[in-house]
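What you see is the complex with one protein chain gone and the rest in place.
Labels run A, B and C following the written order; every chain starts at residue 1.
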Amino acid sequence: MRKLGVGVLGVGEMGKRHAENIRRLVPEARLVAVADASADRARQVAAELEIENSYGSLEALLECKDLDAVLIATPDKFHAQAIGIAARSGKDILCEKPLALNIADARAALEAVSKAQVRLQIGFMRRYDPAYAAAMKRIEGGEIGTPVIFKSVGRDKDEPPLAAYQSNLNGMVFYNNTIHDFDLARWLMRDEVSEVHSYTTVAIRPEVARYSDIVAGVVNLQYRNGAIGNVESYVQAVYGYDVRTEIVGSKGSILIGSLRQAPTTFLTALGGVQTLADHFLTRFQDAYLAEVRDFVQNILHERPLRVSGDDGMRALAIAVAAEKSHLQKTAVKVTLEVGLPA
Amino acid sequence: MRKLGVGVLGVGEMGKRHAENIRRLVPEARLVAVADASADRARQVAAELEIENSYGSLEALLECKDLDAVLIATPDKFHAQAIGIAARSGKDILCEKPLALNIADARAALEAVSKAQVRLQIGFMRRYDPAYAAAMKRIEGGEIGTPVIFKSVGRDKDEPPLAAYQSNLNGMVFYNNTIHDFDLARWLMRDEVSEVHSYTTVAIRPEVARYSDIVAGVVNLQYRNGAIGNVESYVQAVYGYDVRTEIVGSKGSILIGSLRQAPTTFLTALGGVQTLADHFLTRFQDAYLAEVRDFVQNILHERPLRVSGDDGMRALAIAVAAEKSHLQKTAVKVTLEVGLPA
Amino acid sequence: MRKLGVGVLGVGEMGKRHAENIRRLVPEARLVAVADASADRARQVAAELEIENSYGSLEALLECKDLDAVLIATPDKFHAQAIGIAARSGKDILCEKPLALNIADARAALEAVSKAQVRLQIGFMRRYDPAYAAAMKRIEGGEIGTPVIFKSVGRDKDEPPLAAYQSNLNGMVFYNNTIHDFDLARWLMRDEVSEVHSYTTVAIRPEVARYSDIVAGVVNLQYRNGAIGNVESYVQAVYGYDVRTEIVGSKGSILIGSLRQAPTTFLTALGGVQTLADHFLTRFQDAYLAEVRDFVQNILHERPLRVSGDDGMRALAIAVAAEKSHLQKTAVKVTLEVGLPA
Partner (left out) sequence: MRKLGVGVLGVGEMGKRHAENIRRLVPEARLVAVADASADRARQVAAELEIENSYGSLEALLECKDLDAVLIATPDKFHAQAIGIAARSGKDILCEKPLALNIADARAALEAVSKAQVRLQIGFMRRYDPAYAAAMKRIEGGEIGTPVIFKSVGRDKDEPPLAAYQSNLNGMVFYNNTIHDFDLARWLMRDEVSEVHSYTTVAIRPEVARYSDIVAGVVNLQYRNGAIGNVESYVQAVYGYDVRTEIVGSKGSILIGSLRQAPTTFLTALGGVQTLADHFLTRFQDAYLAEVRDFVQNILHERPLRVSGDDGMRALAIAVAAEKSHLQKTAVKVTLEVGLPA
């Protein structure tokens, strides 16, 4: 059996998980190397995963023999550039979301991919989550009729450290987090978002305004075909990691999401108590694995990839419009002017 | 419209609720009087419900003009005798469970009813609860196939006061409480229980053993047609009033019961918290009302009553066998010898 | 005990329920009469409730001896005018929502109330629902910290008949239905809404556009103190009556709402199935009763009413702004210009 040689660029929390999955759980792939701006970190992860090669740069990684594809899990800021470099080097690419932090960079990345005739998948892994996938199957089967309303909630548990804002390595929350919901908003509704209006707040942590970021935001959505929706983001929910989505249709609705971490309820005089989910790597453990497996198999068998660069671009365009709406405090059209490639 | 004249005997917590329902919520009935061993209590309830007549005894109540039927809600101990007296007086009867505390008394009561040709319904109100009624409809519709296992849980919230045991006015828990589950065990399974084996405990409150009562018990059930089951009772669950039933069949199962008092969940760093149900008058509010309405209408329209004296006798026979099993620490057959009338 | 003499104006589905509650379940009140534009309907309800007086107009009702207060449950269109008439007649008033269909009418009604020195409560009964009341208690107790996001969903089950739109007796959905959520949006957040932006759709039933109404709408909310939120309405959810609210705070969140009608789950090879709630009179049965009880007691004991005319005005102002936003397709400020009385 031919195995796909994959290298992982960026082995922080997310990239390390990808590397582990590839190393251990994707029989059709071989983890040939890991790379990280911190060569030390790369070395440590390589040791832990018992592979030989680790590098301190993408360029070094690309020299690696037997490398067929690169999984990019660097901070958001470097995604687009890394895609360009990997593409020019002829490698297929699975890149974490977002595709880029602005439309120009995204366009450059997609052009490099197109020119090099390599393949690119964007890491919208929720599409692989069993609950989301089951929902999509029902939608495609016509079971909810015409979709009318889309709603999504994305809440992270703990207040991010100020250092995360200061480093400026990732985009503000719409790019780094809500972009998952923007992708779902297109994918599950099978329609494009034409306008957004963001209401945002920093009320309980005013200092994040200094970094043009927010504590919470609700982005109203208008779809081309008349459907409506909204997406909520909250970065310090305190009680847990809470991702929920609802698709409301003319014949029925689908609710996706669960608050509980484990199926245990504790009953006392104080009431019934459940322990709540608290981390995306736990909630979406299966999705991350299914994503990389699907990528590897589709590359090997030359089948189309499930999440395209265009998907990355379109979700990004919604994020760009949502940020603009947040800054200008008006509704903003999601149009080519905002950023879709001509 | 002719109205059924109803008198309520015993206006403690339960009887008062019945009186309120009849007074206010059953248009086809008229509450003609209330009676209670405490004439004071009867007077107070009559004042509150704005009716004229209150009495200190069943005999006085029976003298009351326009009295067609009597609802008996005295302590358990007096049920059978009150049925006899009311029957001989020609009144139709709705009597709270249990029918009696032993088979001989029950038989005497049923004989009086039969001789007087009055009608008697036993207060197994759970049959009127929307959730239980919906379950029964599915079972009768064949939706779960052949019933295989019956399970029921009945837990009260707060430790009963020792005075309740000392007064000896009600039967031990199998008669006073579990008898609801014994009735459901027959009704929902549409089969008769042929043998029981009780495992009981006083572990966390040994002093109730003095009154031959228990803190918790699980009664194993063997059905005539081969099905099996069990019924659990616990009188001091601390966390709430928890009644749940499950009917497991060859084609599907039905779960009945809910822990939540209100549809509210509170999410904090400690987890998700729900306030739990805590009282039978809240949980079964609709059932009590539906029960008395149905009784009144069936009497008025001379239709068969929904829960018969025989139902009362058969549930009692299971309770008698369960108590015997508890005392003898062996399995006990539910047979005519135990108490079904010849 | 002095009883409050109450007359009910409008005995359609809603008014009849109020009349029943007053007649049967509010000991401190006496239902002295019912009135309806259809004198026949009034007569029928009076007969059913076994009261003597029924009338074909408010004016006739107001002549009725022993009338202390009027409960107004006419179509929305007549609320404001009826308030004015009843007020000038010196009666205290409990009026169903909305206070009026426009600010001018609302202002006239409040002025009449103020001039006549009668008392007015608006029928935002959800504040009396045990689940909402429990949530408010936690919020007031500081348990969720600073409120950050408010969300509410209001879905009716069945497509309204076109006749309902044609008659033009009620306001469009924001006035007739969403106004409950607008009230909750103020009450639970203890803050005022300063701006709204409505995204609406008639996609699956274009003919309602002819009546300037919608099939579904999401109204984005901006609060004065920085919090944000949204309110969704959908008039033909097909699967049930679905009302849910969520208040997200700096220290915790509260979820209110339940889909299930009864605590029963049916398990078969097809999955787990629950019967869903389908009507507001069932879901909010307790709230309607608690509301009228509270009104009666506060009037009798000369205590402040729990939901004021000003509450009615402010919720109306949000509805007016939301409708304007829907028509103009822009964000709209909720200001005095929109309609709060100077």
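Here, contacts are C-beta pairs under 8 Å (C-beta built on N, C-alpha and C of every residue); 3 or more make two chains touch, one makes a residue touch a chain.
As the structure is a computational prediction, the values presented were derived from the model and not from experiment.
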| item | value |
| --- | --- |
| Among B:T146, B:Q166, B:T282 or B:T335, the residue in touch with the chain that has been omitted | B:T146 |
| Contact residue for the chain not shown (choose from B:A47, B:A104 or B:I204) | B:I204 |
| Full-complex contact with the absent chain, from A:G12, A:P160 or A:G257 | A:G257 |
| Of C:C64, C:A108, C:A133 or C:L276, the residue in touch with the unshown chain | C:L276 |
| Chain A residues touching the omitted chain (full complex) | 24-25, 27, 48, 50, 130-131, 134-135, 138, 143-144, 251-258, 260-269, 275 |
| Residues of chain B in contact with the chain not shown | 145-146, 148-149, 151, 155, 197, 199-204, 215-218, 220-222, 225-230, 232, 234, 236-239, 248, 250-253, 330-331 |
| Contacts of chain C with the absent chain, listed as residue ranges | 237-240, 242, 259-260, 265, 267-276 |
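Rule of thumb we're sticking to: only the chains that are shown with their structure count from here on.
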| item | value |
| --- | --- |
| Residue-number overlap at the chain B/chain C interface, same or different (half cut) | same |
| Centre distance in Å when chain B and chain C are each reduced to the mean of their C-alpha atoms | 39 |
| Rounded Å distance between chain A and chain B, as computed from the means of their C-alpha atoms | 57 |
| Junction residues of chain B - those touching two or more other chains | 260, 265, 267-269, 275 |
